[in-house]
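Below is one structure; the comments refer to it alone.
Here the complex is missing a single protein chain, while all its other protein chains stay put.
Let's turn to chain A:
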Amino acid sequence: MALKRVKGSIDRIFDKSLQDLVRGIRNHKSNEAHYVSLCVDEIKVELKQENVAVKANAVNKLIYLQMLGYDISWAAFNIIEVMSSPKFTFKRIGYLAASQCFHSETDVLMLTTNMIRKDLGSQNFFDAGIALNGLSCFITPDLARDLANDILALMTSSRPYTRKRAVLISYKIFLCYPEALRPAFPRLKEKLEDPDPGVQSAAVNVICELARKNPKNYLSLAPVFFKLMTSSTNNWVLIKIIKLFGALTPLEPRLGKKLIEPLTNLIHNTSAMSLLYECINTVVQVLISFTSGMQDHGSSIQLCVQKLRILIEDSDQNLKYLGLLAMSRILKTHPKAVQAHKDLILQCLDDKDESIRLRALDLLFGMVSKKNLMEIVKKLMIHVAKADGSQYRDELISKIIEICCQNNFQYITNFEWYISVLIELTRIDGSSSHGGLISSQILDVAIRVKSIRQFAAHQMATLLENAHALMSQLHRNGMEEVLYAAAYICGEFAQFVESPDCLIHAMVRPRATTLPSHIQGVYLHNIMKLYAVALKRAEDTDDKGVGLTQSLQEKLPIFIQSSNLEVQERASCILTLLKYIEKLQNKGLFEVDEFSCLFKGELNPVAPKAQRKVPVPEGLDLDAWINDPPSSSEDEDAKEEQKMEYERSYNDFYSPTSEKRREYSQEELNKLREERMVEQANNPNYLMSKKAEGYMNPDEESEAGSINLDISVPLHVPGLPSSDRYFKMEQDRRRRQRAERVVKKKKAKRGKHGRKREEQEEPEEEEDIAPVHAVEIVNEEMPEGAVKTDSEDENPSFDPHKALDIDLDSPLTASEALPKPKHRESAKLIIQEPEKKEKPSKKKKHKKEKKHKKKHHSAPVESLLVDEVDVDRTVNGHQHQHVDQQDAVQVKKEKKEDDLSFWLNDSSEKVEEPVVNGVAVEDDKATQKSSKEKKRNKKAKKSKRKSPEVGETPPPSEPQIQMSRYTVLAENKDMRIEFETRCIPRQEKKITVSCVFSNLSSSFIKTIEFNVLDTLNTRLIRDGGNLSHDAVQIPFSLPPSARNECQLEFTASSVTMPQRLKGTITYMVQDDTKQHTNQEKLDFKLHLPCSAYLMSTPLSSDRFTKLLSSGEVTDKASYQFNNTDMSLESMLQKLCFYIKFAVVEQIGNSASLYSSSIQKHHVCLLVKSVGNGISIDGKSDNSSLLSNIMDEVKMVGKT
């Protein structure tokens, strides 16, 4: 033995220390992985040694490796070994390793519960400290549940060091185990007034974190926090509290009113930027929460904006960034205040840091008005031109467009200007992704603003004629997308195009074939529209358009060669049509009007969601089969056949020798085309939606036809307007308008003088800027009867904080007590489902309770709160000066209202009092004050101690669920027991009986024992090999009118017969005086029906039919309910709920149901409603089970 020890220590000399490992890794930079794998092998050997020191050293090395990214999860068990070492040094290493590499899926964590509990309770408070540290990193729901009580106990530890940690970690506990929040909350609240400031701040941290997610539950704490805010000097805490208020104010505007003053004081006085920033944020939040017009808070806004301006002007980039961020918050509600600083924000666009520039852009977005839109966009255009980095440029372009089109083009007064801006954007060099965006904007404007169509058509025609300028950049950017819009606009509004023939010629240039195919498609289609107009105009000339027809026929064949089907098809259609027209023209029979009516009718914009909003007509079931569903057996063959057939016909149709195409006569062709045109015209998706074009494969062409073009084309196209020109024009126009207005105003009567002055304060009312054109913005079409829903696209996501949305004001019930370690197993059972099920009913009760409680107990709480009102009113820092004078006043007011609203409402009245009382009085009473205050504090503590006790009086306990499987097992004057049976998945012979014990008496009930007389078939499972007649201890006692649930397990060897078990419950009733206890007894009969062994098992209809046809289920039984008024639906509901069937399929007025027993018996039911009755046929593989189930069905049907 001694030898072994010596050998061990000699070995240790050769072990690598941590230092060696670190140094070694640094020396093996080239083959680190190899070196590490060697080290890991060594470590594995070390871990096998018995010496804890060696193990700890090995684990320490592992931590380092883990940090470098190597997997050490294989050592989880060794880490636990080291954690359990009694020596602090090793324990620390173990916990550190655990906190670094354990996570909720680490299965060995299950082993640690007791060890952690031991460490938490350790004498050495450092042990508790490291245990808490570690736990904060690897906590799991299981650990949280099992250790919640211990942590809660640590919150009252005598050492601030431990208290603080316990408080902080409680947040993690709540997250993992929300049920702990309510029982722990009173204690957490106490910690807000802990003597140690560190603990206080920890509690503030935790509550802030909780409240941020579910603020409404913490509103009642506002007075406490208010007091803390006015008394604390710790900026870290202040920041948290102020942030918390920021979350609370939206819920309670009166709170904001109270906050404004102290916050503005802080803003004026603090030198800490972080605090200043937080204050501004919360003030902004407060101001947002005010409904407009209620008060004038211009001064606070001004203050905030001024301070933010200082931040933005600061050379520190961080402050600049945050300033802009906060500005954007103000902007939402007070745009005017921010707009004054436009210059500053425009400056920020030049900043080096992209995040600052992007923030500034965001701000500009909200700052635009009719007045400054053009100016801002002009500045942005300059930035686009000189922006470096394509990402930022993209962002700029999309922002410009966003700014202009926001709110349905609200701020645009001159659409000609907007169109020219868009055209200018197409000429920006090197932008990549916004061609589509610009294109859709142009389309949108042209279609929806009727008065701009002529202008747009002109511009687009120019653009098309100069398409080479755009296409020269073709392979670098996506700007050719704009040609799509251009072609469409020119075609659709062809009547405005000056010379359609020239345009047509421009469009059929061979170069057009290098465009993406979906654009070519649109080209072709719109050439036809232009052609129609051109013919119409040529009607009076000698030519009559024959020349055009001919030249078109010459040019079009290049499109027929396109590899894109769509283009090919359109081109060949058009060509055929042209040939036909030429024939007619030569004969002199051609009617232009007939031809142009092909393109009659106007297209209206359709709202993007319109299709989805079309209401489903009554009587239309979209899920129903139109034809009979294909039978499953022949499925494969049929499909195969179909496929063959399809292929054959496909080949027939498309084979080059096919004659089919010629089978259509020209007239038919015409007709077909007309139909298609009409259909396309009526089809909103045809032009607007990207999706519809998906099949055209936009990118296909761009590669195939890559032609190197000379780039020396001037980018500025003569004849295209410059947006600057419009900007200047607009300026002039406005100047003129203003002059006119001034003249008018002078003429105006003086009667409205007062109102006018208000207007003049803000120079130039926005509404006064009249748009250049009479703009009629057409709204997007929506189907009739569409319902407006904005939140359609929200998809619910998982949020752990939702679970923490718990009403904290309602009193605690006994069932909510945290599980105690003693009864761990039974406690576990209690926590499961039943809690959740009862919740809805419980909550209601809590609310009632709450109101009730407020009436009775608000008085003591109030006096507490009123003190704080005074505290904040004193400005001099003598915070408790006026308290005693106030007492008298308070007493009178006390009973008026409930606490919080009282605190919030009466502040204004209070203000006057201290002023009246004056300073002289204060000094006299300075000595008395302290003693009185102490008294009050005592009072306060008492009332606080009371509140949790009050909380424990639980609500009366009738279950209010409408359908409940719980049935009364036994009842007497003291107690009622209800029970429900549950099956345990994958347990063939066990079921659980869940009993709810309700204390009906006013005394304490304890030592409850439960016993039944086992039968041969059914036995109660007793723990730890207890004899078959021993009673089972129920692991809880019941305070007056409390209820709790306990689960007992039974074995059943056969499940085909119902069982009745005789049993007794014994319990002790404690007198109110706590001196006598009486033993009482309650007999019962536990009825376990066959349905207790059934598990609702979902089954597909296929498998159901298979089962029925397999011959397995041979036993039959049936029953008919005559003259029953129960509907099929409610029958099914009852069967599913009480007898645990699952509906397999419901067709018309019959339904098939299925369930299986825990021993895998099948039970099938067919439920049909016949006349005014319901017939039920059952099938099963066990006749006795079936007949018993049918008996139950009868019972259920009759109740």
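Heads up, the rule we're going with is that a contact is a pair of C-beta atoms (placed from the backbone, for glycine too) under 8 Å apart; a residue touches a chain by one contact, two chains touch by 3 or more; residues count from 1.
Keep in mind that, in the parts below, contacts and distances are computed from a predicted model.
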Options "Sorting nexin-1", "Dihydropyrimidinase-related protein 2", "U6 snRNA-associated Sm-like protein LSm6" or "AP complex subunit sigma": UniProt name of the undisplayed chain: "AP complex subunit sigma"
Selected from A:Asp41, A:Glu313 or A:Asp353 as touching the chain missing from the view: A:Asp353
Option from A:Ile63, A:Val482 or A:Val1113 whose C-beta touches the chain left out: A:Ile63
Absent-chain contact - pick from A:Ala58, A:Ala76 or A:Ile93: A:Ile93
Which of A:Val22, A:Val614, A:Val968 or A:Ile984 contacts the chain that the document leaves out: A:Val22
Touching residues on chain A - with respect to the absent chain: 18-19, 22, 26, 60, 63-64, 67-69, 71, 73, 88-89, 92-93, 96, 100-101, 103-105, 126, 130, 132-133, 136-138, 161, 164-165, 168-169, 171-172, 198, 202, 205-206, 209, 212, 234, 236, 239, 243, 273-274, 277-278, 317-318, 320-322, 352-353, 355-356
